[in-house]
Structure formats: structure tokens, C-alpha cells
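Reviewing the structure listed below.
With one protein chain withheld, the remaining protein chains of the complex are depicted in position.
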Amino acid sequence: MLVVMRHDATEQDIESVVATIREMGYEARPMPGKQRTAIGLVGNDGKVNADRIEAQSGVLEIIHVSQPYKQVSREWRDEATVVTLDNGTQIGAGEVSVMAGPCSVEGEAQIIGIAHRLRDHGATILRGGAFKPRTSPYSFQGMGEAGLKLLARAREETGLAIVTEAIDSESLDLVAQYADIVQIGARNMQNFSLLRRAGRAGKPVLLKRGMAATVKDLLLSAEYILAEGNPNVILCERGVRSFDTHTRNLLDLTAIPVVKSLSHLPIIADPSHGTGLRAKVIPMARAAVAAGADGLMIEVHPDPERAMSDGAQSLYPDQFGELMEQIAVIATAIGTRMVPPVAAGQGAGAAG
Amino acid sequence: MLVVMRHDATEQDIESVVATIREMGYEARPMPGKQRTAIGLVGNDGKVNADRIEAQSGVLEIIHVSQPYKQVSREWRDEATVVTLDNGTQIGAGEVSVMAGPCSVEGEAQIIGIAHRLRDHGATILRGGAFKPRTSPYSFQGMGEAGLKLLARAREETGLAIVTEAIDSESLDLVAQYADIVQIGARNMQNFSLLRRAGRAGKPVLLKRGMAATVKDLLLSAEYILAEGNPNVILCERGVRSFDTHTRNLLDLTAIPVVKSLSHLPIIADPSHGTGLRAKVIPMARAAVAAGADGLMIEVHPDPERAMSDGAQSLYPDQFGELMEQIAVIATAIGTRMVPPVAAGQGAGAAG
Amino acid sequence: MLVVMRHDATEQDIESVVATIREMGYEARPMPGKQRTAIGLVGNDGKVNADRIEAQSGVLEIIHVSQPYKQVSREWRDEATVVTLDNGTQIGAGEVSVMAGPCSVEGEAQIIGIAHRLRDHGATILRGGAFKPRTSPYSFQGMGEAGLKLLARAREETGLAIVTEAIDSESLDLVAQYADIVQIGARNMQNFSLLRRAGRAGKPVLLKRGMAATVKDLLLSAEYILAEGNPNVILCERGVRSFDTHTRNLLDLTAIPVVKSLSHLPIIADPSHGTGLRAKVIPMARAAVAAGADGLMIEVHPDPERAMSDGAQSLYPDQFGELMEQIAVIATAIGTRMVPPVAAGQGAGAAG
Partner (left out) sequence: MLVVMRHDATEQDIESVVATIREMGYEARPMPGKQRTAIGLVGNDGKVNADRIEAQSGVLEIIHVSQPYKQVSREWRDEATVVTLDNGTQIGAGEVSVMAGPCSVEGEAQIIGIAHRLRDHGATILRGGAFKPRTSPYSFQGMGEAGLKLLARAREETGLAIVTEAIDSESLDLVAQYADIVQIGARNMQNFSLLRRAGRAGKPVLLKRGMAATVKDLLLSAEYILAEGNPNVILCERGVRSFDTHTRNLLDLTAIPVVKSLSHLPIIADPSHGTGLRAKVIPMARAAVAAGADGLMIEVHPDPERAMSDGAQSLYPDQFGELMEQIAVIATAIGTRMVPPVAAGQGAGAAG
């Protein structure tokens, strides 16, 4: 940690900071410069109360040299985290896995029909919202537990694993009961109570990046889940807010290699929410794989024109099929490959 | 609502959109142009399922002419909402009210001591966090219910009203029991479950703008609270994320007159979180009043250098006193005035 | 064009807007709604003075349905623009071309040495700055015309085409004399005088997106060049400003398919400036190709540790070689291929 003093800080200000650092049990190393003095704090064990120093007279700013997160960091654990699901899909093991499905579960025929088609194209995980966080209180809010039951039926029939979103503590307990992966959405990325509960839910967690969250914020939110004892966290880049409205969000694909250098956790991309436009989903899904993503989350609807939500960004099933073929080649180009498909015979007992 | 067609949309595409609009029970009014056709939807009652149209072939975009929110809108109710607290403070009635206090409740001497000084300088509402949402799981998380009890003691002694933050459904029930105003923080602005619960809590709600929330998003979140039957919502501008790190956040004071033209709800500003720097709090507090804010939320600590959180942005009590004098003059300059102070004799029985 | 009236606009306001539209020679089509009236302007020929209507009493906002640019638009010309250089490289013809080289020309050995290595790895265009726009007046500002002469020497020896930046009218005339492509940098994207001059320079122009420019702004700036009679414009995505400082800029790869749907101009990506970090250049270069970019601009330095500028984001020549192999496979995966290399025998007379 480096304490940068104002250029007009007095000798007394400097001595007072040095004294505070020593009082806290660390070593202080002043570095006088032409413009100002900086004071190095040596021996930082991650427990320094920087607020106490920052508020002192003559202090310009505190520069943190260590990262504020720990368990999610590659400096804590270098080996990649691999999340393994009941149907055999591994996320983070160097292969590309695909989660696909409609924005919302709308009914039995819809979800089971699409699940079969997605499995045929090579997806191994089915997405579908039962609890929907909507910006307007007057929008469709999801089928609730009935939706979860339909997802479980789809898993039984197809062998696909299930990922679906929890939006509060009540829905989290329900989701954890039915799903293979509990999703925490972008708007709840800093709902710390929900993160803690997800950390105790006993299921892998898919954590989406918030719309104004830095990569550091995202990793700190993941840290909440790991701190409760759940190591199975998958991060998801889904676009951030931008001044340009040509797309719904600005998909920050560089976050993928950045996360991979800072953390051992797997990271996937969601180009459906990241762009909000069907025609842009395919190129950006390809780009995410080329950038090194561990997987993709893609909205596919059997009949997008009649979808109850997000129809304009949902792929037609045939488009999804073409996309899967293209990304398989790209995966090979960069020395990886697609997660093996769920065996056609699987399903029925698969969810057991 | 206006449906803008792509320039290469076919006659059939246009007819299909027109047919869909009519099928939904509205009137369609095509407007052919040099570059493309747009189709007006006439008779929008706020229940149009735009997703269904947006997903159709040939549609470029949907432009909403009506606002998606209702009860919070000036178009729904023109008269300003006035929130009246037990100690007589009115927010939204054209006077400037001030909420002040430390970031966190740290102990009895701290909170009661500062409460007296704040009341002497003219604040009528005491802030202080008992439940703290922190980006790191390893930071101080607040005193919990013990903190709430100390706040209640401070109210008893001084007659100040209490505002404090709830971070989940458990803490919300507790906070509603002790506080005069329940605060929903920026990170929970789109925690829709919490908003709903706040709508049923029976206490006024202070709703802070999220770091990447548009004014429209903020009003939609307030709509969640009003939709549950709670009309007493106070909005708070506290800075948004920006590319410039010279301040912690970018305080968007223009949001104040913008909210006032769109909504009847009162709006205050929090220049402490909005800037993150003690020396910038005073000019920006003045600016907020000059821009027409209904009030301010200011962090003041008896000893900022020893604060357990946010010390660097907390004012010294004397600075707060000077600020109060300056804004009183500015209030007069723009034809308003400060909320009358709590009578010195008040307190003790005041909270009853 | 749609004129949206305020909800409290009077009948007289509405009639006045209708009268103004008719006075201007267009048809007005009022659309009364539940909340407010909107008035369609029919027959827009792109010459409507919207400012005049926007300033009228009762007007809430003007919504433009047509795009403000013309010649750059796919609606004006559907066929892709192909820029053909003297050495045979075609940009925009469906193949991936690569511009590579150091940030700055630093000397003869440096630029000619690296040019040979880049050609051997398949680049066909050499980049290198002779005039450098630097945020600080005290940073290295480039070799000027001496640098241009060295670039011309490198072209003679290797057959590579030359792209280099012009920063004002003086340097533009010089650059146009020596280079195959004149680069306009991000900071000059809205230097309209320079754009006009580039439109008359008789050389293809590489136009970089500004740090806060929307795609619409970028296309309008390109329109300035086409409006002067120069159709050979190549756009370049190089990252925009963001709240997250984990990378120097936020590379907006979605802009690639967005530009391709709106315009016939080719677009390339610059992951070196887009990320600012050597280790992120390779994955993002791959991602750009997967997203459909017509080419790449990559900083490569023979000895990055001793570069006079941008050393930390420059690839080592061997890394560049590996990158070229990977993107060749990705190009194939999406049905395109790399631009054919410059024949090894080429050079010497090639630039003639």
C-alpha cells in the first residue's frame, strides 16, 4: 500500500502518517520526491484499515498494490476451477460449454420442445427463467415454481442440465432445489445477502456481471460466495452500460482474458443480453469463443415472434444450429473443443 | 408507440405489423418516408406487448412515446408528493431538509454526541448505517440491530428523525420497526423483491439511484414501491459511474430538475457519496440546493480520522455548520428556505 | 420524423407545429394518444430543419426515423466498398488484411528490420507513426517527414503498403505524398477541417473511432470524407472510454457487425490500442476476426522493452507470427480467408 501525500503536506503530516502505520503494526518507508512524498506501507496482510490513514491531514490518496479479493484470485490458487454437473458437463476444464434456451419458461410444450432441439444441436445445459427481474412492475414476472417443475421435466426427458435465476432468498431456496446451476442476475450482483445465501445453497452459481461493475467488483462479489464455502462459481460477461445505444449493452469481451489472468474461476459470455439484437448474437458468440470464453449462454426460442419476453434477441433454433457448427471450428482453431454432447439415449433417469 | 421498419422491409412485412397491431386491438397508422416506413400505434393504454411486434420480420426498432411508469409520473398526478415525518419535517413541500450523520453507527457516545451537534446546526434527520452493504466480504458490515437501538436512543434524546439502510428482507423488517425512513441503497435499486417489501413496510422510503441507472430506471424502481401502496418515496441522486476517476462517482445534479419535471416525488442529493472527497462535499451540496434539490444527505463524523468507514468523505462537525449557513442563503436566493429546526426542547418524548 | 408533444401541450401548440410542418412543405400527421399527441412528418427528404420545430412551445422531443448520414449508408449503396492498394491488397472484399508495425518510426534499422519480419508472417501493410498526437506536450512527438521517408524505404524493400497518421493539414499533405493510406486518429475524428482535407487528398483514409463517439458519430465523420469525393474510407474500432480501468479502453467489437449492417464501408479493429496490454492483444485480435472484421491493425516492435512509445502493448515479432496462424484458421471457420501475402520477390520496384 502506498500513501501519497499532498504536495503541501507538512513534515508533521508525514510523521503522523508514519506513526499511524507503525502503531498499526506495519513498517513505513517514506519516499520523498520532487513534487511530493509517498509513504510505502510494508508487510500488508490484507487487514490494513486504509480509511483511518486516508482521512488524515495531508493525505492525497491511498494506492492499493494488493488486490482486495483473495479466494477468487490466481494469487491464492493458480489451478483453474472446474465446475462439474450431474450430466457430466464440465465448465472451466478448457472446453466450451453452451447454455441455451428461452428467456422465460412459458409452458410445457415450449420448454420441452426447445430442449430436444437444443440437445440435438449440442447444448448440454438448458436455460429458462421462472423468476424474472423486470425493470417495470407491470411486465411478465415469470411462472415461478411451476416453471421450475417444467424445467425439471425437460431435464428428465433430455438429460440437459438446468440453469435458472433466483431473485431473492425465497426463490433461491426453490431454485437450488430444482436447478443444477443457480443464476444470480446482473441487477443482483451486489445484493450481498443473496450472494451469501447462494454461497450456502450447495449448488454451482452462475454470477452475471452488473451493468456498471468493474472486473474488480465482479470478483469481489464472487468472493462473497466462496467466503461461504461454495467454490463452484461461474462468472458471466453480459455487457455493461455505455453512451452508445446502438446495442442494448456494450459487450466487454476483453473482460474474458482479464478475468482469466486475475482469477481461477471459469467465465462465459452472454451475447444475447450483451447485444439485445438477434443479428448480432452470432458474430459476438463467435468472438467470445475466440477470446477464450469457457462457454456461452444463448437465448433461443421456438417462435421468437411470439415470445413473452426478449423475443427480439432470441435466435431461431436453426440459427442456433449454424452457430454451434461455427464455434466448434473456432474452438479447434485456438486449441480447445466443444464439451461433448449429452448422449441421445440419456434423459429420463438422467436427472436422478 | 412508433414501429420503425427497416429500409428493406417488404410490403408484406408492413402489412403483417399492421395486422398484428389491429389484432391487439389498437389502430395502426403507416407513415411512408423516403428512407423507410414507420407505423404509428394509436390508442396505447400502456398494456401493449411491444416484444411481440419488435420480433417481427422487417422491424428495425420500437420507439416508445409514452413513459413506461405511471403512478410516479407527473402525468398521473401533478401535485408534488410531500413526505411528513413524526418530528414535523416535511420533504417535498418546497423547503430544504437535511439528513446528516456518520456513515456507520459505531457506538453510543459517537451517535448520540454527533446527533446533538447536528441538531444544533439545523439538521432534522439523523443518518447512520446499522447494516452496511460492502463490496468486500471482509469489510466492517455494521452493528445490526444494536445499531438500530442506538439510533432510536439518539432520536429520543434529540428529536431528530432517523433514516437508515435495509439490505435484505430480514433487515428491512427490523429497520421499518425502528426508523422513520427506510433507505434502499444504490446497489439494491433494482432488487425488486426488496422494493416490493419496502412498498409494504408502512414507512417512507429513501431510494438511491443505482450507479448505472438512468432516470427512467430510477422512476421505474420507485414505481415498484408505489405499486404496493406506499406513496411516500424520496428519491436520491448520489452519483453515477464515469470514465473519470477524479471523484468516486459523477454527481449528476441535472437529474434533479429532470426528475422534477417527470415526477411528483421529492428528490434529494448525497454529495458525500457523490464525490467521495471531503473538500468537494461543500461546493456540491451548495450546487445541489441551487439546482432545486428538496434536501441533502451528508456524512458528518465527530472524528473522521478514526471513522470505521468513509472517513475521507465525512465532514467535521464545524464544516457542517458552515455549510448549513451557506445553503440557507442559497435557498433564499431561489425563493425557498430551510426546513425549520427541531425545537431544542424536543427529544425525549419526541419519538413517541 | 416524429414530433412528440408534452402531455400538457395545448391544442394551439399542436396546431402551431402542424402549421410549421406544412409551411416547410411537408405533410403533418397527428397521432393522439392516451398520454400525449405525436405528430408524424411525412415526406422527409433529409433537409428538414428540426431545430426550428424542437424549439416550439409544447414540444417534448423530436425522434428521427431516418439516419442523418447518406453516402456512407447501406440505404444509399448496398454493395460493399472495396479499397484496393497499389500492392494488390484489397480491404473490404471479404478477406482479412493485417496492418502491423511499431507505434512510432524510430530509425532505419528498426523500421526496415521489422517490415521484413511482418511480411514474412503475412502482413501486407506496414504501420508506423511519424507524427504522434500525444496527450502530454512533453512526450516524444515523432520523427516527422524523416519518418515518412523511412517508411517509403521500407515499402521499397518489402512491397508492404504504408499506413501512417496525419494530425493537421500540414502533416496531411506530407502523409498523402508518401503513404498508401492516410490515418486519422481517434482524437481527430471530429476535426472536421482535417476530414474535409482528407476527402481531397487522393488517398484512402483510415478513420479511427473517437473515444466517446457513437457509431452514428463515426459514420457522420466518414460522411465528411465521402462528401468531398473520396469513397475510399476504412473505419477502425479501437476502443471507447469506460468506467472500468482494467484495460486502457473498452474494445467495442459489436460495433463491427453494427457498422456492417448500417454501412457499406469496411471496418477493421485495433486491439493494441483497444486493450493497451500485450497479453490481451492476441485474444482480442482473434475475437475481432470472429466478429467479422475486414482486418486488423496490430502494434509489433522488434524490442518492445526499448520502444519509445506504447512498448507495453506491442507484440514481440514471434507472438505476431503465432497470432497470424490462429486468425487464418478462424477466418476459414467463418467462411473467409486472409489477404494473400505480398510475394517475397516483391519490393524494390513495388512502390513505384
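All chains are identified by letter, namely A, B and C, in their written order; residue positions are counted from 1 within each chain.
Everything that follows uses one rule, which is that a contact is a pair of C-beta atoms (placed from the backbone, for glycine too) under 8 Å apart; a residue touches a chain by one contact, two chains touch by 3 or more.
Quantities reported herein were computed from a predicted structural model and do not represent experimental measurements.
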Listed residues B:Leu118, B:Leu148, B:Leu206 or B:Leu251, member touching the removed chain: B:Leu251
Of B:Ala212, B:Leu226 or B:Met324, the one touching the omitted chain in the full complex: B:Ala212
Sole contact to the chain not displayed, among B:Ala109, B:Ala146 or B:Val329: B:Val329
Missing-partner contacts on chain B, residue numbers: 212, 214-216, 240, 242-247, 250-258, 261, 274-275, 279-280, 283-284, 286-292, 326, 329-330, 332-334
Interface with the undisplayed chain - residues on chain C: 46-47, 49, 51-52, 54-57, 59, 68-70, 133-138, 167-171, 187-188, 190-194, 210-212, 217, 220-221, 223-224, 227, 240-241, 304-312, 314
Touch residues of chain A, complete complex, unshown partner: 2, 4, 7, 29, 31-36, 38, 40, 42-46, 63, 65-67, 75, 241-243, 245
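To be clear about the criterion, only the chains that are shown with their structure count from here on.
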Chain closest to the middle, measuring from C-alpha centroids that were averaged per chain: A
Residue-number overlap at the chain A/chain B interface, same or different (half cut): same
For chain A paired with chain C, centre-to-centre distance based on mean C-alpha positions, whole Å: 31
Between chain B and chain C, centroid-to-centroid distance (C-alpha), Å: 40
Whole-Å gap separating chain A and chain B, where each centre is the average of the chain's CA atoms: 27
Residues of chain B touching at least two other chains: 46, 241
